[in-house]
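To start, I am sharing the structure in question, which I have written as structure tokens.
Left out: one protein chain. Kept in place: all the others.
Order as written gives the chain letters A, B and C; numbering starts at 1 within each chain.
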Amino acid sequence: MTVESISTFGNEVDSLFLIILIVTGFAFVLTEGLLIYFLIRYRHRDGSKARYIHGNRQVEILWTLVPGLMLFGLAIYQTGAWQLIRQILPAESEALVIAVEARQFEWHPTYPGADGRLGTDDDIEAPINVIQVPVNRKVIVRLSADDVLHSFFVPALRVKQDAVPGRPISLWFEATKVGQYEIACTELCGLGHYRMRAFLTVAEPADFEAWLAEIEAR
Amino acid sequence: MDSETATISADGHGGHPAPTSFWRKYIFSVDHKVIGIQFLFTSLFFALIGGALAMLIRTQLAWPFREVPGFFPTSGGVMLPEAYIAMVTMHGTIMIFFVIIPILSGAFGNFLIPLMVGARDMAFPRLNMYSYWIMVPAFLVMLAAFFVEGGTAAAGWTSYPPLSALADMVPGSGMGQTLWIVSLLLVGTSSLMGAINYITTIVLMRAKGLTTFRLPLTIWALFITAILVLLATPVLTSALILLLLDRGMGTHFFLPDGGGNPILWQHLFWFYSHPAVYIMILPAMGITSDVISTFARKPLFGYRPMVYSIMAIAGLGFIVWGHHMFVSGMSPVLGVTFMTSTMMIALPSAIKTFNWLGTLWGGNIHFTSAMLNAIAFVAMFIIGGLTGVFAAATPVDIFIHDTHWIVGHIHYVLFGGSLFGVFAGLYYWFPKMFGRMMDERLGKIHFALTFITFNLVFFPMFILGASGMPRRLADPYQYEFLAPLQGLNQFMTYSAFVLFLSQLILIGNFAWSLFRGRQAAANPWQANTLEWATTSPPPHDNFETIPVVYRGAYEYASPLIAEDYLPQHRWLDGATPTTVPQPAGD
Amino acid sequence: MATTDHKQRRPYLQVFAALTVLTAIEVGVAALAIDKTVQIVVLLALAAAKATLVALFFMHLRYDHHILAIIGGFPLLLVVIMIVILMADRVSSGQ
Partner (left out) sequence: MSGTMSVGAVREHPLPEGTEQPFPGLSTEKFAVWLFLASEVMFFAGLIVAYLTIRYSSPSWPVVSEVLNVPLVAANTFILIVSSVTMVLAFDRAERGEAQFRYFLLATAVLGTIFVTIQAVEWAELMGEGIHISTNLFGATFYTLTGFHGAHVSGGVIWVLIVTIKAFRGRYAKNPLGVELVGLYWHFVDVVWIILFTILYLI
């Protein structure tokens, strides 16, 4: 994948992509190669007759079992990454928990105030379409939507999650590199869908604290 | 369905008196061949509309918001974002519901089933006529949506609520969306009528001796497809009705404001629409199998594994729908279940591919236009299938979901697969349908141009997808990380124009051959199945006498005779059918 | 039509009696103040029994071609899959 990966689990996703690319690439070369070879080798020649063969039990078993086992192996292999990304969230005590609400056509982040918890009076509403997080720290995003479906896509983090009205969904990531990255909406949400763009700013912890203090003061 | 509605002729294979008036013969015909051809012409017409929409979409992706001469007069020739998402929605809807499904099941299913099973017509000819004529209002309603206030539906062909349920969320969510729902309800009814007819005909009206394991794979595929239609479509119908109630009656089935659940729509929609993917590919697989065996002049390799894998695809097809919903907010535990079943459904597809290769191995391959397109089906289906493995792997899908990777994947399956299968079937059965041969030279030129430009348009989509380019963006280059992709998109768009123009060759060949093509013999390809046992085109009642079947459909290169083909209905003196060697692979 | 022994009387009235009794039991069970889960399971079982009786005897599946029972029964498998998966999605992600 051409977008640089800056999350802790990004490399797992990328290496899984590569493994599947190798496996399917092998299958691709094998099948298309045989196809082309057969087309040339067995093209019609005058007076020739095809072989009278209806099948072969051994090869049927072979080409059922081998790809079957490979596919099943792939299925088992990648459950670990899925579990890591989606099924087990880090403990809230060791993570920064923020809320992001999607609306036509903007993203509204909210940060916890001094008490470190969301949903209290001291919550800090950050400017829209800018989500700032500290580097090398686990972040839990409570994603929600106000009107229609949206999807929170941060290519650099290898994160994508639909925001569903009426069903808040938590996701997590840990960014490992300081910088500014783009966030896109990937669920058709109306005519402004294409410009529902936001930024993820990954900052040094001190810079992040300063930024948060500044917007709190505003 | 009264006993008097279905006329069973004396020989028990259906049939009805030949009509005499023009209206009964060509317009309100109950003849399955005429109905099939009606479906063929209408869906080819809609293919042009759907293709034209695709050209507009490609134009926008290459040069966003640049003036398109002759289009969009109200906005100065510029395609506004609302127009773009309406184009995307209608391209998908039309291509799926008005082109691929009706051309495979409606056109080929109708035309071929009675001919290939040796019946005089469908079990219920009048119901068959209704199944076409209920499509006509569906067509009209969908076309009318282009002219209502707010334009056509614009919530994507999947029409996820709340966007599709709330009239003020997007311009097309008004009247356009309602018409979209009504049109699909009509399409669903038509499909159901067809499915009941196909299943009944295939199960109960086969010629003598045509046992289930002597049926050609085209029939097997259409049969299993009809079962999918029968059991999946009603679920879409119920979902569409609930959506209609949400829009018109103030209910909140899919609207969280009143406690409803938007994801419920996705479950119901994909419960239909995933099987629908197989409704769109299985008949093309059947056609491909028959064409490949005929022109390789060789028995189909692994007939029974081929049949069983069609069944396996259909069966598993009902339990993989959640792979469209990995990032939807569906429970991640279910994600694992759906990922595993999805990986497993790749297996029967792989088995089919290997058996096609096995059929070509040791063959005597004739490169007719039909054969070239069938080979292209196999070659492109491999790519479509393999790229699906990436999407099945949940962690990878997180990244490629709703990107152009998925767009590329679906087009490799539905264009590279289904549509090449349709082309193959068209060149193959055109002589049977119209009694004339299509021009082979034009056919090959059309094939070569289509095959090359198809890959030039759609293969780069995997690069776009791996670069994270989301689909349905009216202007992707707003994003810095996508800006470098514009050049590639322009290249794809130029290729798409050539691809679209290449189809004019097919239309020209079709029209020319219809009137000027060489007269076709009864069995121009020296094929084995029953439709070739009658004249081209067949008479009103299909067969002078219903043929009797003595063997399977793929006895090419048989050592028993000098010719390299042995039709299913040909009686061999001195050779009882049991002396024909049994396939070693069964 | 396909029934070969149609001169033989079929237990239509017995089935009628059973359906009536089962319905009465259902209404009774619904009125009991028992554990909700047990109650639901019992009620669903009673409903399934009634539906099966109608299908077997009134719709003649017991006497007719088995293919018809397969046609009628196969969708039920899909219905079960659908209900299990949708209810699972509701339980494990319900917040």
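Everything that follows uses one rule, which is that a contact is a pair of C-beta atoms (placed from the backbone, for glycine too) under 8 Å apart; a residue touches a chain by one contact, two chains touch by 3 or more.
Because the structure is predicted, anything quoted here is derived from the model rather than measured.
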{"item": "Displayed chains contacted by the hidden chain, counting the whole assembly", "value": "B, C"}
{"item": "Contact partner of the left-out chain, one of B:R24, B:R126 or B:K208", "value": "B:K208"}
{"item": "Which of B:F338, B:F399 or B:Y550 contacts the chain that the document leaves out", "value": "B:Y550"}
{"item": "Absent chain, residues of chain C that touch it", "value": "1-3, 6-7, 10, 12-13, 15-16, 19-20, 23, 26-27, 29-31, 39-40, 43-44, 46-47, 50-51, 54-55, 57-59, 65, 67-68, 71-72, 74-76, 78-79, 82-83, 86-87, 89-90, 94"}
{"item": "For chain B, residues in touch with the removed chain", "value": "1-3, 5-6, 8, 123-124, 192, 195-197, 199-200, 203-205, 208-212, 214, 230-239, 241-242, 245, 249-253, 258-261, 264, 267-268, 271, 366, 521-526, 532-535, 543-548, 550, 567, 569-571, 576-578"}
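Methods note: only the chains that are shown with their structure count from here on.
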{"item": "Between chain B and chain C, centroid-to-centroid distance (C-alpha), Å", "value": "37"}
{"item": "Geometric centre distance via CA averages, chain C-chain A, whole Å", "value": "44"}
{"item": "Contacts with 2+ other chains: residues of chain B", "value": "263, 329, 333"}
{"item": "Residue numbers of chain A (touch at least two other chains)", "value": "167, 169"}
{"item": "Of all residues in chain A, those that touch chain B in their complex", "value": "1-3, 9, 12-13, 16-17, 20-21, 23-24, 27-28, 31-32, 34-35, 38-39, 42-45, 48-57, 59-60, 63-64, 67-68, 71-72, 74-75, 78-79, 81-82, 85-87, 104, 147-149, 151, 153, 155, 158-162, 164-167, 169, 182, 184-195, 197"}
{"item": "Complex interface listing, chain B residues touching chain A", "value": "80-82, 84-85, 154-156, 160-163, 166, 169-171, 256-257, 259-263, 296-305, 327-329, 332-333, 335-336, 339-340, 343-344, 346-347, 350-351, 353-355, 357-358, 360-367, 375, 378-379, 382-383, 386-387, 389-390, 392-396, 398-399, 401-403, 466-468, 470-476, 478-481, 554, 556-559, 564, 581-586"}
{"item": "Touch list for chain B against partner chain C, complex", "value": "203, 231, 235, 263-264, 267, 271, 318-319, 322, 329-331, 333-334, 337"}
